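My questions will all concern the structure given below.
The other protein chains are all here in position, but one chain of the complex has been omitted.
Now for subunit A:
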Amino acid sequence: MKKILGTLFALLLTVGLVGCAKQGYRSVDDIKKDGTIKIGVFSDKHPFGYVDKNGKYQGYDIELANRIGKDLGVKVKLVSTEAANRIEYLKTNKVDIILANFTVTDERKEEVDFALPYMNVSLGVVSPTKKVITSLDNWNKNDKLIVISGTTAETYVTKNYPNIPLQKYDTYANAKNALENGNGAAWLNDNTEVLSFAKSTKGFTVGIPTLGSQDKIAPAVTKGNSDLKKWIDNEIKSLNKEDFFSKDYDKTLASVYGKEYKSTIVIK
C-alpha cells in the first residue's frame, strides 16, 4: 500500500512539474501544426450561435468561426460553452478562441485578451406603431415601461430615468405577452431583442434602436496570446475589406432583425 501511495505521489509530482514547464496557450503555428482549432461558441443563443433542428451549429458567430478555420487552413472544433464558464475555457486553454457573443468589458479585459470587435450591442425601445415612443425624456407619468428583472435594461433605466414607472417581468415570454396585451407603453431591452420582436410581431415599431452606452462584441483569446490575437485582428481587418460581416448579417441576422438595422449592429 505504501509503495502504491509513493508511486502515486511521484506520478502527481512529475505531472505537476511538466504542467508548470509547459506554456498554456497555442500560437498560430501550434494550431496550424495540430490541424484543428478549438473555438468556444454558444449552442443556445439564437441567432448568434445555436444548433438547428438537424443538430448543426448555425449563426452569426458560427459563420465567423468557420471562416477563421478556413483562412487558417485548419479544421474547426466548435465547443459548446455557457455564459458563466466562457472565461474558464480560455484561462485553462480548453479552447483557442471564444466567439460566444462575448461583450467587451473592463472586468473581462483583465482576464482575457479581446481582438477587434465585430458587432455592436446596446439597449433599444419597442412600442406600438400607433403610439411610437422615440425618446425616454418627457415620459407620460401614467404610462408604464416594461423591463425584464435583472437585465442591464433595468439597471440603466433605474439609474438614468428614476421617475419612469416600471412594469417588471421575469421572463422574455411574459414581457412579450405584456406588451402585446397593452400592459405597458413600451418595452426596454437589449436592442437585438426588441428588434427581433418588432420584426416578428405586427403593429410594433422600434422607436429607439440604440440607447445608453454602446457595447462591443469581440473574439477573445487567452491572456497573453498576442500571436493569435494579432492574427485575428488582421483577419477581421481583411474581412471588413471584403464586407464579410455585412454578408454574414444578411445570411444570419437579417431575417430576425430586418435589413434596415445592419448599420446599427454590424461594425464597419
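By definition in this document, a contact is a pair of C-beta atoms (placed from the backbone, for glycine too) under 8 Å apart; a residue touches a chain by one contact, two chains touch by 3 or more; residues count from 1.
The working rule: contacts and distances are computed from a predicted model.
Trainee: Given that one chain of this complex has been left out, which of "Polar amino acid ABC transporter inner membrane subunit", "Na+/H+ antiporter subunit G", "Carbon-monoxide dehydrogenase large subunit" or "Gas vesicle protein" is its protein name according to UniProt?
Mentor: "Polar amino acid ABC transporter inner membrane subunit"
Trainee: Which listed residue (A:Lys94, A:Lys168 or A:Lys216) would be found touching the missing chain in the intact complex?
Mentor: A:Lys94
Trainee: Which of these, A:Asp44, A:Asp71, A:Asp170 or A:Asp243, touches the one chain of the complex that we don't see?
Mentor: A:Asp44
Trainee: Of A:Gly55, A:Pro162, A:Gly182 or A:Gly203, which sits in contact with the chain we cannot see?
Mentor: A:Gly55
Trainee: Residues of subunit A in contact with the chain that isn't shown?
Mentor: Against the left-out chain, subunit A lists 1, 12, 15-16, 18-19, 22, 24, 43-46, 50-55, 79-82, 84-85, 88-89, 91-94, 172-173, 176, 196-197, 200, 256.
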